[in-house]
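Quick one: this structure, given as structure tokens, is what I'll be asking you about.
All protein chains of the complex are present and in place, except for one that has been dropped.
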Amino acid sequence: MTRIAVINPNMSTGFTDKVGAQARRIVASGTDVIALNPQFGPASIEGYYDEAFASVGLLATMRGLENPTDKALDPKPVDGYVVACFDDTGVDAARCLTKAPVVGLCEAALRFAAIVASRFAIVTPMAVSVRPLEHLVAKYGASSQCVVRAAGVRTLDFEGENADMAYLALKTAAENCLAKDGAEAIVLGCAGMTDIADRLHAELGVPVIDGVSAAVKMIEAMGMLGLATSKAGAYASPPVKSYDGIFAEFAPVA
Amino acid sequence: MTRIAVINPNMSTGFTDKVGAQARRIVASGTDVIALNPQFGPASIEGYYDEAFASVGLLATMRGLENPTDKALDPKPVDGYVVACFDDTGVDAARCLTKAPVVGLCEAALRFAAIVASRFAIVTPMAVSVRPLEHLVAKYGASSQCVVRAAGVRTLDFEGENADMAYLALKTAAENCLAKDGAEAIVLGCAGMTDIADRLHAELGVPVIDGVSAAVKMIEAMGMLGLATSKAGAYASPPVKSYDGIFAEFAPVA
Amino acid sequence: MTRIAVINPNMSTGFTDKVGAQARRIVASGTDVIALNPQFGPASIEGYYDEAFASVGLLATMRGLENPTDKALDPKPVDGYVVACFDDTGVDAARCLTKAPVVGLCEAALRFAAIVASRFAIVTPMAVSVRPLEHLVAKYGASSQCVVRAAGVRTLDFEGENADMAYLALKTAAENCLAKDGAEAIVLGCAGMTDIADRLHAELGVPVIDGVSAAVKMIEAMGMLGLATSKAGAYASPPVKSYDGIFAEFAPVA
Amino acid sequence: MTRIAVINPNMSTGFTDKVGAQARRIVASGTDVIALNPQFGPASIEGYYDEAFASVGLLATMRGLENPTDKALDPKPVDGYVVACFDDTGVDAARCLTKAPVVGLCEAALRFAAIVASRFAIVTPMAVSVRPLEHLVAKYGASSQCVVRAAGVRTLDFEGENADMAYLALKTAAENCLAKDGAEAIVLGCAGMTDIADRLHAELGVPVIDGVSAAVKMIEAMGMLGLATSKAGAYASPPVKSYDGIFAEFAPVA
Amino acid sequence: MTRIAVINPNMSTGFTDKVGAQARRIVASGTDVIALNPQFGPASIEGYYDEAFASVGLLATMRGLENPTDKALDPKPVDGYVVACFDDTGVDAARCLTKAPVVGLCEAALRFAAIVASRFAIVTPMAVSVRPLEHLVAKYGASSQCVVRAAGVRTLDFEGENADMAYLALKTAAENCLAKDGAEAIVLGCAGMTDIADRLHAELGVPVIDGVSAAVKMIEAMGMLGLATSKAGAYASPPVKSYDGIFAEFAPVA
Partner (left out) sequence: MTRIAVINPNMSTGFTDKVGAQARRIVASGTDVIALNPQFGPASIEGYYDEAFASVGLLATMRGLENPTDKALDPKPVDGYVVACFDDTGVDAARCLTKAPVVGLCEAALRFAAIVASRFAIVTPMAVSVRPLEHLVAKYGASSQCVVRAAGVRTLDFEGENADMAYLALKTAAENCLAKDGAEAIVLGCAGMTDIADRLHAELGVPVIDGVSAAVKMIEAMGMLGLATSKAGAYASPPVKSYDGIFAEFAPVA
């Protein structure tokens, strides 16, 4: 029995439900999925400012799962965490908080993309995310094979009445990547697009990598193997100290 | 009249006072310095986890300065911000929040170091900070000329009764960088070391760059020139949206 | 039902059995594993020369699986291939030959390692493999977080009477990586070490990543998701042409 | 009292006056500015050949300031040098010649640009300067965030009757960088453009960084802090030796 | 007397004759040229799959020259090898097999191009070769000054009735590189283009580097100097072991 926690770091329960449903659809029969979002924070994550606040919400949510007696949650331990945001919001900090492996959508999607394509493109909703994603791509060592392009739509447009328009904008951006950037596959640069991967793949004829699916399956695999986050260096448990004010309860403890 | 805000993102008022005093000591006569720290968050910043919480405290503090009528603070606008932490905690997000230029200690110190030395070393208190700083060094494009080493002491040791021991550990680490890494200058990898730069410089005989001084003078220079953060891309103002829970008051507004 | 082919590109049936057994031990209940090696080629792969010959054996073996009527093999299609060699022998060429995803041990292990550790080391048997592996690490974009070290033993020493000596040499090399290179985890740089991962992990106290396990679980995950190799660029099917002599039967066909 | 020497390495006294005036306009009241150019060398610097000759003129001029008794110049020491050319002509050699900090326009401008923009463009007059500037950008570690484009005009066109045409060509090139390269700010790639920064900023609506202003303020800041060039490595004083012929007087002395 | 072996790793004797003729045309009077191709393998090399098979043919051919008593070939030793394919097929493995220096067309052409141009372009026949060549360019450290473009023709089209059409497609691609990529010189990305270098140079007015000529002259120079491949690391002789099946005769021997 493997238990995976999929944490959407923004406050959209619609997103949380969507990514949870997708996760449950693809895990093995023996895998348990918890899908959660924080109890405070931004409605969506578009750029650095939202990301800073969402990181804290993510960490607070993980603390609840790591120390279940405090929070009256399910006492069974989590074997792996997915940070269900394509900005990989707070992933490094999250790794300090648990022995379970933690992965974000971008990292997982880039790894799967590199296996099925020599060159590929991330298509993300808004232009404001392009540079943060380029920094992630550089951090993950994929700059020489991955470009980042924006579709020019809001993240939340993929839900609700603008969904068709958003899809078309995304598809057009993806087609440009194939034609002009030499991309051989498309990576969906937002958790909210998880349900359009199949349609886009059918219409474009190239692999379309959904970060939610990639991250869930990768962390499930690692959880099954029992791989744990190293505590020997950068991901060591945070040194014990006091936190003040509204963050007092989040202080690292021994 | 140029107004500089120096924000220490941790809760140590001792640190805040120290960096404020250093800032005031080095600015031009026409420059006004405000030194602040958040009203909530960690006592010090050692690694990714502390950094995530400190980022939010930093942003909350900056909002108070940017929208002074809300907070009954001084109404004079800020011409430049220093994030007084060597991890450059939250700097990218901070740039989204203001038109004034924003710099962290690491970025400023690396720039000054590269002018006076061809190869140099950052010496930081704890090993847990080495990888985060190496990522910063890579982000700033200085990997080929800068190594990061740890002295093996706690950040807070530089204040109080362990200060002598901490200084000696730092000096030993710095000497090793000069002898074995080919460093030609030393960068102090923590805001809390600002008052030992002169002593270390005198004892080592090579340039010692204190990030507080570097950042304050650099942002003062940019403020005097009237340089503003670009709103045309990654540092655009955060899109308007709702934030929930304890973060509701920090939602981006038009 | 997902079918995974694990191809050991050298002629050691001992290796093939070992990696096959490890693969079967870790896959989900619905996953079928075929473990094979070529019918011609080198007894082990140590350096560039062996690799060139082993690549052809690998491709010949894959052709048998891709075109089962020619070879009277099992007609069920393969959903994913593992090239069970840490040199990722022939992986790029293999991707041209099939729509199923293909991964080598090194690529998969590096991806898992980067999730559980900020910096890590590959420990490989012989010095002659260090530079080929460094080139792989660079190709996979991991040079800034991964060093490659040799234990100074032959690959085949991990089987048979020298196994204890080989293990000790490996462990010593790994300990040096932790102490001197800042490694936070160890990657086993040879398929033949798959059965010592648990022991080494227990004795070192840091994550030990076995490439066989990583590659099998990763390709199983991708097979389950139905991800296919892109045929839009570098991994397009080989253009039809004639091959002569002993390679005549391996000519690309439409 | 801080004394800054701004050395224009070409022979255009018009340029020298212009950069001197700009420097005096922006320094603090306690800062003394000397603006000089060599007594021999090229009329402007366009490409590698001009640069080689201009470097020697720069060094000769600096020697006069460093050893004032020889030259009957003002005996007050210089606290910082600006090499007022965007090619950073001779900067490394200049650092060997003095303990004061030395910076070129390109290095200073890139550092300020990186603080106010995530991605930016250098616009330089002639195409022949593009590759030399790209090499500088790479040396300064900014290749991933900075492109270099040429306006297609001569450097000297920014003075005199062609100035309007030159300005328009520059503005058009800058607009293309904003539209097509994702630039969020413009860096003026020539000392001779220092007086058009405000106009271009007003018309483009993004930050425009003038290297003269950036370098003067940065070196003034470093001079005020008392930061000195390290003599421990690449910028050590030149070993004593003889020089012959027209360069005899420039031989390094103890 | 210097003896150079030029090995075309594909089965086209037309190519072999062409590159042999070109080699003989350019070597010094005291240099002996042998032009050979394998006795088995693909008719041409277009992408990774062909390359894997051609590598083995190359190595088999070299063994014949290195151990002439086995093969009844000329007993005079070879002073340098040219792998006459622009993919540098099997070059690393070939270096393990001989003490003579070995170079491929791509490596040699890039080195000559970098001497006569600051930025240049490889024009190759088919799109399927672009990524393999980009990987070579990265391996050789030339990514910042070299782009790879495809003319959209088959390799074999440069011989026979389609030769005019192939030439025109190549020329058009080259012109685009000059106009849009800032290339200052063109590198011919296929051994089969060796006879069109002069015409293209005459029509484009920029240097055109033919890999055959570059590699032959470079290896002739190294052979004359007596430079030998190092056996101290990655290019050590392959460890002795058994090979099975159709590769049995190629097993490394002491």
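Order as written gives the chain letters A, B, C, D and E; numbering starts at 1 within each chain.
We take it that a residue touches a chain if its C-beta (ideal position, glycine included) is under 8 Å from a C-beta of that chain, and two chains touch if they have at least 3 such contacts.
What you see is a predicted model; the values in this text were computed from it and never measured.
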item: Neighbouring shown chains of the undisplayed chain, as defined at the top; value: B, C, D, E
item: Candidate in contact with the missing chain, chosen from E:G47, E:P101, E:G189 or E:P252; value: E:P101
item: From C:R24, C:R131 or C:R154, residue that would touch the chain that is not displayed; value: C:R131
item: Residue touching the undisplayed chain, where the options are D:A21, D:I34 or D:A127; value: D:A127
item: Options D:L97, D:L110 or D:A169, residue touching the unrepresented chain; value: D:L97
item: Of E:A23, E:L36 or E:A117, the one touching the omitted chain in the full complex; value: E:A117
item: For chain B, residues in touch with the removed chain; value: 118-119, 144, 182
item: Touch list for chain C against the chain that is not drawn; value: 130-131, 134, 138, 143
item: Chain D residues touching the omitted chain (full complex); value: 11, 38-44, 46-53, 55-57, 59, 90, 92-93, 95-97, 126-128, 130-132, 135, 138-139, 154, 233-236, 238-239, 241-248, 250-252
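Heads up, the rule we're going with is that only the chains that are shown with their structure count from here on.
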item: Intercentroid distance (Cα basis), chain C paired with chain A, Å; value: 28
item: CA centroid of chain A to CA centroid of chain D, Å; value: 45
item: For chain A, residues contacting two or more additional chains; value: 95, 118-119, 130-131, 138, 143-144, 182, 233-235
